[in-house]
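Worksheet: the structure to be examined is printed underneath.
Missing here is one protein chain; the remaining ones are kept as they sit in the complex.
The first chain written gets the first letter, and so on, giving A, B and C; residue counts start at 1 in each chain.
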Amino acid sequence: MLKTNKKGHLILETEATVPYELASGPSWHRFFEGFKEEKIYGVKCPKCKRVLVPARSFCSLCFEDTDEWVQVADEGEVKGWSLTNYHFFGMPTEPPFITALIRLDGADTDMDHLIGGFDLTDLDLVTKTLQMGARVKAVWKKEKKGCIMDIKHFKPV
Amino acid sequence: MLEKVGIVEVAQLPGPETSDYYLDQLYRICKEVLDKAGITREDVGTVVSGASDIFHGGVSCANAYFWDSGAGELKNGSRNDGESLTALFYGAMRVASGHYDTALVFGICKGSENPATDMCTHFYTDPLYQRQIGLNETFAAGLQMRDYLERYDVTEEQCAKVVVKNLGNALRNPYAHVKKRVSVEDVMSSKRIMDPLKAMECAPQSDGIVAMLLASEKTSMKLTKKPVWLTGFGSSLDKFFLGDRDLLKSELSTAAKQAYDMAGIADPKKELDLAEVSEPYAFQELLWCEYLGLCGPGEGGKMIDSGATQIKGDLPVNPSGGVLAMNPYISRGLYRAAEVALQIKGEAGERQVDREVKKGLAHGTQGFGGQFHAVAVLEG
Amino acid sequence: MGRPVAIIGVGQTMHGHRSDVTYPELIREAVEAVFEDTGVSPEDIDGVIYGSMPSMMEGVALNHFYFAEALRGVGKSFMRTETCGTTGISLAFTGYYQVASGYADLVLVVGSEKMHEGDPQATMATVAEPFYQRPFTAGAPGYYSMLSQQWMWRYNIPEEVCRDAAAKLSVDHHEDAKLNTYAHIKQSFTMDEVKHSPVIVYPIRLLDVCPTTDGVCATIFASEEMAKKLKNKPAWVKGIGFRGDTFFVGDKDRVWSESPIGAARQAYEMAGITNPLEELDMAEIYNPFTFVELLHMESFGFCEPGQASDLCLKGTFARGGKLPCAPSGGVLCTNPIGATALIRVAECALQVSGRAGGHQVEGAKLALASGLGGAQQFNGVMILGSEL
Partner (left out) sequence: MAKYYDTLQHNVWLPYKFAVGPVYGRFYEGLQEEKIWGNKCPECGKVLVPPRSFCPDCHVDMDEWVEVSQEGEVRLWTLADYQFFGAPVDPPFIGALIRLDKTDCDLLHIIGGLDLSDLEAVKNKIKRGIRVKAVWNEEKQGHMLDLKYFELV
């Protein structure tokens, strides 16, 4: 549809939706099956011995297959966070929300997720609560779909 | 080019859809090629991929997504978007400049996860004119085929023979996606989806990951008994609007000339032992052969009639089954090069052609009626 | 190692919100400008290299088809390179290798983005895969705010110092942009205005963030023989470096990250640079966020980790300082993504050949350009010098 924008220029507005369907493969499948049982799995690289979370079929550094599945804790330490307080396309939940990197106990990599379960409108409270090394634990949803959002968020302990 | 560059080994994924995860598949193919060459990821100098973004994969900046699977962790590398044959040449330039001793090159496209190719190619159009008329590559191919039939006296049956030949060849290729014995009548009676173009004359939508290890002359000789040298490369871009072009004049001639000049080929028909061309629509194999100088202008039809392009012919074209048998849209050009390399190495298994293969040609194309072409010459 | 390579000219559009022209017309503006600048005839070009960042943003897939004529690409050898935010610098590398390998003598290298035509947020949401990271990394500011906070924690940098340094960069760059004909945002701000601008994602505020820009940058890369024949003083490529890191953000340390450090180290080795702060005359750091620029000053070895804020406040990296950074106003004032890192390279080329105009750094002879893509995943560095 033709429109005139605020600069007075003629614009053609269109939209379309393009469908994709991606194969999960065995690693994502097993990782998210674990979520249904409230378990978080990593894999151990046979060479560098790092426990990689989320679980995956190979170690990118050593370029070796990983076949040892290891359950890691659903709690750990906050490595970094950011507080979002504006709306944007593709956001995981209504703002304000906190996305964070969390080093789960037993893992050698950080996991991305949300931190919540307390008042996020007070920035001072947030910075006090989430100081370096703050501990958080997963809050699981009751209804699970076998996806990353089966964890509602991580909550400070 | 300053230095000679060799293809040491190749590895490829079979075309049919599977339940495997994209990144696992890429990792395994890259691992396979490194294992074949007897080197580790650490030994890899640089990585160049051929892949496309969102429309052909559902992820933007796809190179970020597959970087680790493609052996890229902490490597200097790059990604060429569009036709993957350009990635082969880019990898070769990185070696030829003396900066790297080895380069891992791969092409990746997973058709089974994507929307229909016609939808992807529809987004090549400009939003203001051709998009509003619904143009896509199949639409453009229908117009181009009519032009070819009318002006060059090529027959629909001759075009159909390309399908018979290529799907038949594919029966010997374990990596091909579609393989079957079909007759000219089968093709002729398949649905005319874009008359005169028929459904069976259009390539499928395949999964395809192909990887190659390139190396300098010295290292190539060390890593393999039979290196394949990349001796020529050319590419060219045509005008955009279909209505501005003569659909029977192609920039493929320009691309081919560049590649032949670089490889020192004066008479491609005589000097080449085989060709793997990208023919997403059957008639294009005939048309492309003309521009590649594998037959005279307007002689594409006669050429297929003569049997010369059959697997046992004088100049086999698409002994692998070509794109009609295996169409991972973005990586198909690199697949062509991999197949030529295997033929030169004598490792093409049941699809190995009868004659000795010293020089072969690989071709890739994308865009409406072949708006972009790339040509590579490989030698033993 | 390969043939010497020079950048012999630059063409840029007036960057900004360019809904006055169609996309091919915008491309043409920069392409014709580089031919004008160099005196090279389009017929003499061996080939064209082009890239834009995510085709989703542009709504045209493989848009080089659409731009064939505007790129002067018809009948020419063509290559398309795309690597996320590093696209621009990767384009420069492709141009470099075409000449260094002996394949070409003169190549046109063009990067572009017309961000106002698409939806940058909807596009950025598709950069992560949908299985795991997509919900959490949809907004680039979110990631970079996390990174800047990790950085402050790691080196015990007091937040006020860091905040002031970032604000100073914003103030300085906005002043710099006013001297640059092609820059998008040309407006002065005070320290207070930056420090009190709306929070986007804490601690990043509106004036710490780059704009959304339409723009194109075109450059011509040439062999030694060609460069010496042409009218402009060439800028020689002295070093290049690039490192790609893991896709999952949590897999690696992104503060003291091997990606920017390794990229710079590779480029320095090639250029024979051992002390960047002393040897470089200026740098165009890819700075979509003020904090990232500070972090990268450290990663690139301009100072010790944790020291950039202090030095910045002392004026080391300002115009007139020891190592001016982003004297063009940088990404902070102009960000057409696919062109952005190529603009860094082009700006350095103009600076070392003494042709940067209003924002020329006096006597610049050796310069560093960088590109950054993804969540510190990709970093590329190119060193340009006035002497072969």
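Assume a contact is a pair of C-beta atoms (placed from the backbone, for glycine too) under 8 Å apart; a residue touches a chain by one contact, two chains touch by 3 or more.
Keep in mind that what you see is a predicted model, and the values were worked out from it rather than measured.
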item	value
Chains still shown that are in contact with the chain withheld from the display	A, B, C
Touching the absent chain when the full complex is considered, from B:L242, B:A348 or B:L361	B:L242
Touching the absent chain when the full complex is considered, from B:P115, B:P204 or B:G321	B:P115
Given B:G6, B:G50, B:G142 or B:G208, the one touching the chain that is not displayed	B:G142
Chain not shown, touching residues in subunit B	19, 54, 58, 115-116, 118-119, 122, 125, 127-136, 138-139, 142-147, 150, 191-197, 199, 239-244, 247
Positions on subunit C contacted by the hidden chain, ascending	18-25, 28, 32, 42, 56, 59, 69-70, 72, 74, 114, 116-119, 122, 126, 130-131
For subunit A, the residues touching the chain missing from this view	1-3, 5, 9-25, 28-29, 89
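One rule holds for everything that comes next: only the chains that are shown with their structure count from here on.
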item	value
Graph class of chain-chain contacts, one of line, ring, star, complete, other	complete
Which of A-C and B-C has more C-beta pairs touching across its chains	B-C
Distance from subunit C to subunit A - Cα centre to Cα centre, in angstrom	29
In subunit B, residues with contacts to at least two other chains	54-55, 58, 68, 73, 127-128
Per-residue overlap in subunit C, given as positions that touch at least 2 other chains	59, 124, 126, 129-130, 246, 248
Subunit C - residues contacting subunit A, complex	17, 19-20, 59, 119, 121-122, 124-126, 129-139, 141-143, 145-147, 149-150, 153, 199-202, 246, 248-252
Residue ranges of subunit A in contact with subunit B within the complex	12, 14, 18-28, 56-58, 60-63
Subunit B residues within the subunit A interface of the complex	18-24, 27, 30-31, 34, 40-41, 54-55, 57-58, 68-69, 71, 73, 110, 112-115, 119, 127-128
